[in-house]
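As structure tokens, the structure follows; a few thoughts come after it.
A single protein chain has been omitted from the complex, and every remaining protein chain is retained in its original position.
Up next, subunit A:
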Amino acid sequence: MSARQNIALALGLLVVLAAIPLLTSSRYVLGQFILFFIWFGVVTQWNLVFGVAGIFSLAQMMIFAVGGYASAMLAFHLQWAMWLTVIVGGCAAVVTSTVIGFATLRLRGAYVALLTLAIAAAMQALIIADTDCLSFETGTCITLTGGASGLSRFGDFGFRELLGYRSAVLGEYYLGLLLITVGSAFAFLIINSPLGHAFRALRDNSACAAARGIDRIKYQVMVFSLAGFFSGLLGGFYAGHFNAIGPSILDFSTLLFLLTSMIVGGVGRFWGPLAGCAAMMLFDELLMGLEEWRAVGLGVFTVVAVILFPQGIVGFLESGELRRIGSQLTGLSAQIHHFVKKAPGQ
């Protein structure tokens, strides 16, 4: 697709998404869309590291959690405004992500996955183990991170006062939409710039890339830093939207759900995260009534998707495979037509 086609498609989608609140006022539907914005935004940034640069980092939810926790803690303990803490959360995530980038430099492939997963697990364990009381102000023990039960009721973006209780969700819906629009534009610019080509060159053949002037250390750290900012912002947005954050966002199941979304959509492709998150969340929604079979259903869906589209949904659409099947079907129908016409004569 040319840049112009990409922009046209993005604008079309943006108009549709912006019009959704006009079609429904269901708080549940809008809430699910906000959650979709968050996951889609997180996977878009993760895709830069995991897909475009080909570094198998599983630290993405941890970077998201750093953003979320930084904003929640500042709002909770210091009563900072949520708008400000979200920005600080984004910056904290950049720093964390950069450090993780440095930590992975000497590792390759699956070892990067192991290290980053261990870092994320350590963060979760540290939060759960945090039981030291910071203060006893209201007679209850308040810990720094909130421990196993997390932090809550620390404030939100103020849409409730501004728009009233019933319409507050609208404010958050459009804020989420703004975040993913800017985050996606950022990812698009990177993927199609010299920087994106350097990331892909290192992924495809790092020895050859080095011999063409591309410094692996520099660009590997850089991709982590770049992907950190919007991940952290979205973490803060998550905390502000739910007015709560807990260690369960570091659960392996969430990470796996998002990783699967990226793979189903198409790893390393700009439209992959959108297609993947939309497909996975839609399917998850359909399985809602199945209770304990929901996870199994999602697993089966993933297996079928990966077998049918090894390059992801977007990879399949871009490969021209669709056109090939189309022309085969036309050929087949022509043959049947021919056969049917000939048959009575025989």
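Definition applied: contacts are C-beta pairs under 8 Å (C-beta built on N, C-alpha and C of every residue); 3 or more make two chains touch, one makes a residue touch a chain; residues count from 1.
Definition applied: contacts and distances are computed from a predicted model.
Missing chain, UniProt protein name, picked from "ABC transporter ATP-binding protein", "Nitrite reductase", "2-ketoisovalerate ferredoxin oxidoreductase" or "Sarcosine oxidase subunit beta": "ABC transporter ATP-binding protein".
Here one chain is not drawn; of A:A10, A:L163, A:I214 or A:A295, the residue touching it is A:I214. When you scan A:L189, A:L282 or A:V300 for touch with the missing chain, the hit is A:L189. Screening A:N205, A:S248 or A:Q328 against the full complex identifies A:N205 as the residue touching the chain left out.
Residues of subunit A that touch the chain left out of the display are 189, 193-195, 197-198, 200-201, 203-205, 207-215, 268.
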